[in-house]
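For this depiction, one protein chain was excluded, whereas all remaining protein chains were kept in their positions.
Chain lettering (A and B) follows the sequence in which the chains are written, and residue indices restart at 1 in each chain.
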Amino acid sequence: MSNTAALSDTFQKRIDAEEKIEPRDWMPDAYRKTLVRQISQHAHSEIVGQLPEGNWITRAPTLRRKAILLAKVQDEGGHGLYLYSAAETLGVSREELIDQLHSGKAKYSSIFNYPTLTWADIGAIGWLVDAAAILNQIPLCRCSYGPYARAMVRICKEESFHMRQGYELLMTLCRGSDEQKAMAQDAVNRWWWPALMMFGPSDADSTHSAQSMQWKIKRFSNDDLRQKFVDQSVPQAEYLGITLPDPDLKWNEESGHYDFGEIDWEEFFQVIAGNGPCNHERMSARIKAHEDGAWVREAALAYADKQRQRAEKAAA
Amino acid sequence: MSSDLFQYVIRLGDNALINGQRLAEWCGHGPFLEEDLAMTNTALDLIGRARMLLTYAGELEGEGRSEDDLAYFRNEREFRNFHIMELPVGDFAFTTARQFLVDAYDYHYYRALRDSADATLAAIAAKTLKECEYHLRHSSEWMVRLGDGTEESHEKITRAVTGLMPFTPELFAADEVDRAMQEQGIGVDLDSIETSWNQEVDRVFSEAMLERPQISFTRGGGRQGLHSEHMGYLLAEMQSLQRAHPGLNW
Partner (left out) sequence: MPDKRLPLWEVFIRNKRGLDHKHAGSIHAADGEQALQYARDTYTRRNEGSSIWVVKSADIVASQPEDEDSFFEPAEDKIYRHPTFYDVPEDLKL
């Protein structure tokens, strides 16, 4: 066996034995690349994901809701931070990752390219988008790459309040006035399908799935997770008195699952390609924050440098 | 009910609320991720403080108004915050300078307020002081980093400070409410806060290599509900949902 083949063999055996891969371990280039792509995409999603909900911070209808929303959007920033750190253990800097996002080279979850038009959207995001995210994320706590798995454990722990606050928000609206109920229904109408799309293309069309499964970066297929999401959401919607916007949605006695309608994949690929309702606005906001922050980062570094020099001079 | 005490508390509540509302605008737009989180922590402290104070003000008033009634259903002329709180966020230098000037004020203010004869205020002050101490540490350090960082940052923070200083005399202008509260041992002595604040500002400015600008004019009127043009927009945004659908639970 060649050296690489031997290393590769040890690597896969370790993964098969459910042992974690740590930053300094040998790993196939493709594994490293897949991880950097997936973790950074995940980090970008958290950071861009701050924007649609952040849109309502200044207008939250009570001070309690304002505090909750602020804490939640802050959590998303924190999750982005944990994930960038995990990606950095693979030898790529945060700056490089951010540049990839801004240049359009890196992707982020397309759900965040939809607008938050009413206050109920904050509830719908918490209930549907965060639930979908949690389903995607829980298996990642056991991902084969140590730093990613550890970041995900922390994230999942913090995430648990996000979905609950969203559902509670919608519950308040659904028990409220007719206008509030209509607002909630309208928000779910707009977020339901994009939330289903969050699980990615159907298994037949998913390009990265098989290899990621073998590497234990991914443990469940897109379609399985999507089905789980639909199954758990239906009774939750019924409790709210909300109608999910899918005429084909019905219980299938035989399969023990809900059947649901066909996803508009054309829309999905359009949004990924940058043509969603808010792609441009989201990217502009990120780039602006980063560029406006450049002089601040430089100043902090320059000051730290001066302080270091002063200390050295004093010691000499 | 002592209407002076109500006034006194609602002023403190409004200052925290409006400052928090402004600072929260940064969430998701900070100069880098770590600072984004840090600024949001401060904003959360401010909103939390506003909630305690407005709730207490509502209790003092005794007409059943909640924190949200006070935050969302008062008009501009009924808000009692200082002008410095309502100014738009500006750039990071402007926000930093505002936070520093206000943090230094709050720190000394709440420190003194711990000894208030009003037990509720004293308790709120004791909790708040811990937050203020951290905020002041954070913003003072940024003042120094920006003042003694690059030429560009020095220029930006100088401009911010120059723009903000005329808004600071309002913080120390005692009126009859302040005097009545001080006489009853409930309120703080603004003269002594001003002395401590000046020392704090001078110390940090000197470390930050900043000249303390001469003030040729001042701005104020918040105590009387006379605000800047910015206030109307701030409230229009903040109150829009409640005003569009009054009387509902959210």
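To be clear about the criterion, a residue touches a chain if its C-beta (ideal position, glycine included) is under 8 Å from a C-beta of that chain, and two chains touch if they have at least 3 such contacts.
Keep in mind the model is a prediction, meaning the values are calculated, not measured.
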Left-out chain, listing which of the shown chains it touches: A, B
Identified contact with the non-displayed chain, of A:D25, A:D223, A:D259 or A:E281: A:D25
Among A:K13, A:R154 or A:R310, the residue in touch with the chain that has been omitted: A:R154
Those residues of chain B which, in the complete complex, touch the missing chain: 32-35, 37-38, 41, 137-138, 141, 145
Residue ranges of chain A at the interface with the undisplayed chain: 22, 24-26, 71, 74-75, 78, 81-82, 85, 88, 93-95, 150-151, 154, 158, 297-298, 300-305, 307
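As a working rule, only the chains that are shown with their structure count from here on.
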Where chain A and chain B are represented by their mean Cα positions, the distance between them in whole Å: 35
Complex contacts: residues of chain A adjacent to chain B: 47, 50-51, 54, 57-67, 70-71, 73-74, 77-78, 80-81, 84, 119, 172-173, 175-177, 179-180, 285, 288-289, 292-300, 302-303, 306
Contact set on chain B toward chain A in their complex: 17, 21, 24-25, 27-37, 40-41, 43-44, 47-48, 50-51, 54, 67-68, 71-72, 91-92, 144-146, 148-150, 152-153, 156, 237-238, 240-242, 245, 248-250
